[in-house]
Structures are given as structure tokens and as C-alpha cells.
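Note that one protein chain of the assembly has been removed; the remaining protein chains are unaltered in position.
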Amino acid sequence: MVHVRELSKVYRVHQRPPGLVPAFKSIFHRAYRNVPAVQSLSFDIGPGERVGFLGPNGAGKTTTLKMLAGLLHPTSGSALVNGFVPRERSVGLLKSITLVMGQKQQLLWDLPPAETFALNRAIYEVPPAQFQDTVRELSELLELGELVNQPTRQLSLGERMKCELAAALLHRPKVLFLDEPTIGLDVAMQLTVREFVRRYNERYGATVLLTSHYMEDVRALCPRVVVIDKGRLLFDGAIEELVKSVKPNKRIVLKLSRPVDGADAARFGEVMEHEPSRIELDVRPDQLQAAVAGALASLPIADLVVEDPPLEDALRELFRRSRTDGADSR
Amino acid sequence: MRRLLAIYPTLLRVGFASALAYRAELLVWMLTTNLPLINLALWSAVAREAPVHGYGTPEFVAYYLSTQVVRLVTSAWVVWEMTTDVRQGVMAMRLLRPVHPLLDYSAENLAAVPLRAMLALPIAVILVVLESAHLSHDPFTWACVPLLIAGGWAMTFLVMSIVGTLAFFVESAGSVFELWLGLYAVFSGYMVPLAFFPHWLRVVADVLPFRLLLGVQVQAMLGQLSHADIARAFALQALWIAGLFVAVRLLWNAGVRRYAAYGG
Partner (left out) sequence: MLRYLRLVGIQVRASLLLAMQYRVEFVVQGFAGLFWSAATFVPLFVVFGKRPSVAGWSFGQALLVLAFFLLLRSLLDGAVNPSLVQVVEHIRQGTLDFVLMKPADAQFLVSTAKFDPSALSGTFGAFGLFGWAFWKTHHAPSPGGVVIALLLLAAAVALLYSIWILVVSSAFYVVRVDNLSYLFTSIFDAARWPASVFRGILHFVFTFVIPLALMTTYPAEALLSRFTWSDAAASIGGALAFAAVARLTWRGALAKYTSASS
């Protein structure tokens, strides 16, 4: 559905030191600097896949999404979305994709969302019967109710986001680019959005590429993640794979019936957290069996769980490594 | 083309709903177009002593009220919309839709015309009641006036689109349009009847496009144009519209390419 080969984007950025004199000079002469935003990125996404697109701020996520949506032209490399070359911006492409940006909106500000729906129906040429169906389904999934008949400016952020999603999906796009769709929403609303994306994906077999700073979104929605930093691909694969390859150690979480000394627990692995009734240990996979057996034998254990380290830790480690590697190679 | 015909009515309908939602704003905006009335007061003061170029007070009333009406119904606002859309990144949203953004803009702007016409109606009524003696009595001319106004609106919209498209290239194209407006005020007959100009300046005004936006419509309403003059105005309008249309397409394509290269 989405094929990306050696995709690169270089921005030319206007440089200017602060102060009045340089500002005046820059009227006549401007200095520029090339900033690579995306560097030979390659990945493929199959139909119906849900992929999380991760990276720190400024990693090049939005630039990549915009290139895939045809808003930005790549400096080099190629992309193919649903069989279309995005930069040609053909009607066929535009009708089969959607881009939702959590920080920008397409709803008409002073009119009810229903008007935007009607507008999009015409623009995307959705047949009336299908339009009725889709609106009904989306209203149901998102619990829109009477919201669509209130002027957009009177809606809360969460309500607006729900309507925004509905407006973006009226034409039943095959590919969804979601850029921080849950930003600023409360936990319940995040859950609604997340659940909605999953259901839409399941019902229509749509491909989803999602960026988010909320790891919960990614963990709940995306079996697969693509991680980039400074425009370069760092990882592409299943979340468990990512965690396993970056942080192979396991976590043993012990619930204790009475407090124990830290040194007693440290015999079985590195102590990551230590509370009176709870200890978290970091253990190498080959020592896991021995550690579990030893802890069970010598500590007052009420409950014991073995789990993977959190995704956040794995990502942090991944970015740290990529940056130190980058510094070495320079 | 068929696609366009299917989409356009809805674009117009939503545009009309928008215009209704902003009716208070539209009214204030239309009140800012009051220069003809101020000019009217001024020239009436001048004409109190003796007529100017054959214009007495009634002629001035007829002229400036007609000017006011034509100006109100031929206005558009794409320039400002486009420049803010580019600056605030809304243009990206518009580019994502499978319909040409300029088409979208044209519907929005066109949809406000009926509302504008309604608000201009009182002035038109006053004009007819007070000064019918100084208006054209020729039915053919009156049949042509709406068409001339339509042509003037189309030219205004296209010029505004061209300047608005400049927003892709320079940070704000709004001030370029101010220059255009200044020339328009002088050479369209908006400030002063073109008949008051010295001969050489009238020749200049004839060559420039501004007269076709307001001057010819007003002159037709006042019965100052022969049928041949009207035909000539139509031909010139058609030529300009065709030229501007080609220009806006070329510029737009270049603009979008640049936008895509540098990002919004």
C-alpha cells in the first residue's frame, strides 16, 4: 500500500544572527544552510497494516507524512501510495488517502460540522447512499449525536477532534495518515479515538500510519513500529522485536509480603525500583530462570511477574545509542 | 468538467452558509466601502457654486451612488484569505482535497455576492428614486449591466488569485495588492469620474484594465456608453479574463511546486 525507497528531503533554511544590524543586512543578502530532514528512508506497509511512526521532535515524521500525502516533494528517492506517486497529486490519490493533523483542522470554524461533511461529500464525490451509511456508522462509532449540528467553535477540543476524524474519513480512504491525532485530549477521549481507529481499520481494511507521543496509543494500536531519528531509519519491525533487540533483559516485578533489604534483592538482578512492598529487577535473559527460582526461594513473595521493559525505555535507549553512534562517526 | 458541475453547487451552498454565518462581519466590511459617499459630499460642495465639467449636484449623486453599488457587488477577498491560509498552514489542508483550491475559493467568494447585492439594494433604490432622470433609459444597456458586472467580478477575482498565489513565493503578498488597489482607485473612476482627467491621462486609463472593473459599468448605468462602447468593453473584458486565467494557472502550478519544495 505504501512503498518508500531511499526517500530524502533537504530543506534550505534562512540563517540570521539576532540583532538589528544583521536583520537589516538580511534584507539585501541572505545566508542559507541545508538541513537534511529525511535521509534515504525505506520501508513498505502492506494493506490493512497499522504502523506506528515514532521518533523524537524534529525527527522528520511530519515531513515524511507530508511527502507521502503529496504536500512536499522529495529531494530524492521515491514513494508510492496505493499505486500513485504522491507528488503528482492525482485525484485518484487524494480520494484514497486522508491526513489528520491533531494541531490543524479542516472543519469550517463558524459553521456546524454537518456543513463540512456536506462539503466533503461533494468534493470527494461520495455517492449519497454511501454518504448516509458512512455518516451513520461514523456517528455511531464516535458517538457524535447532535454535535454535528453545533457550530464548530462551540465544541470542546475532544468533540472537535471526533468531528475532525469523521470529516476526514467520509470518503472511506484506504490509507490514513494520522499525525498526533490524540494530542491534548484527555485519557478517555484518547481511548475513544484509539478504539475508533482500530475499528475503522478492521471494518474497511484501511492502512494506518500513525505518529504519536503517547506510547499508549502506539502500544494499543500498532503491532509494528517504524522508528526514525534525525531523518534516518533506526528500527522497523514488531514492538516486541524492538524491545527485545534494544533491551533484551527481562523485568521481574516482585510484590512482597514484608519489606526486604535492597541488597538481598540485588543478588538476583539490578534493582530498578524499590518500594517497601514492591521491587523491580532487571535480569539478563539467560539468568532469568535462576533469578526467579532464587527469589522465590529466599524472599517473602506475594506475587511475581516477568515482563518486557516498557517501550519508552527501549526507545530512549535506541535514540541514545543512535546519537552516540552519530557522534562517533563524525 | 462534468465533475465540476456536480461539485460546484454544493461548494456554492456551503459558501452561502458561510457568508450567512459572517453576515455581521460582511455588513461592517461593506460599510468600509464608503469612499464614494465622502467623495459625493465633497463634490457636492464644489458643485454648489457652479457645475464641474457639466456635473451638477444631481449628476454627482447619480455617479457616486452608482459607483458605490458597482463597487459593493464586484468585491472579493481571496487575496487576504490565500495569504493567511499559506501563512497558517491551512493551505496544506486545501491541497489535500481532490478539488482545485482556486475553485473552492471562487465558490466561497461568489456565494457572498447575493448577500452583498442585498445589502447594496437600499443604495440602488435611493439611486433610482432620486436620480432616475440621470440614468440610462435604454433596455439593452440595462440588460448588459449585470453581464458587465459579472465580467468585472471575474477580473477582480482572477487578479486577486494571482496576487494571492504570490504568497507561495513571498512571505506576504497582501501589500502587493495594496498597490493594485491604489491604481484601481485612480484609474477605474472610483475616486473621480474619468471624464475629469486631462486627455493624456484618459488615454492611459483606457489602456489599463481598471476601467473595466468599475468605470464601464457605472458609465453604462448613467447612459454614457453607446452600444458599440459596450460591445468593446465586453470584448476587452473577455480578453483580459482569458489572459488572467492563463496567468493564474501558470503561476499557481509554479507556486505549488515551490510550496512542495520548501514546505509550508
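First chain written, first letter: the chains are A and B, and each begins at residue 1.
We adopt the following convention: a contact is a pair of C-beta atoms (placed from the backbone, for glycine too) under 8 Å apart; a residue touches a chain by one contact, two chains touch by 3 or more.
Please read these numbers as outputs of a predicted model, since none were measured by experiment.
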| item | value |
| --- | --- |
| Given B:Y8, B:W29 or B:F245, the one touching the chain that is not displayed | B:W29 |
| Touching the absent chain when the full complex is considered, from B:L4, B:A45, B:L121 or B:V246 | B:A45 |
| Omitted-chain contact residue, chosen from B:Y8, B:W142, B:F196 or B:F234 | B:F196 |
| Residues belonging to chain B that touch the chain removed from view | 22, 24-25, 28-29, 31-35, 38-39, 41-46, 49, 52-53, 170-172, 174-176, 178-179, 182, 185-186, 191-192, 196 |
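Criterion: only the chains that are shown with their structure count from here on.
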| item | value |
| --- | --- |
| Centre distance in Å when chain A and chain B are each reduced to the mean of their C-alpha atoms | 47 |
| Chain B contact footprint on chain A (complex, rising order) | 11-12, 63, 66, 69-73, 87, 89, 91, 94-95, 97-99, 104-106, 108, 110-111, 115-116, 118-125, 151 |
| Chain A contact footprint on chain B (complex, rising order) | 3, 6-7, 9-11, 13-14, 17-18, 21-22, 89-90, 92-93, 95-99, 104, 257, 259-264 |
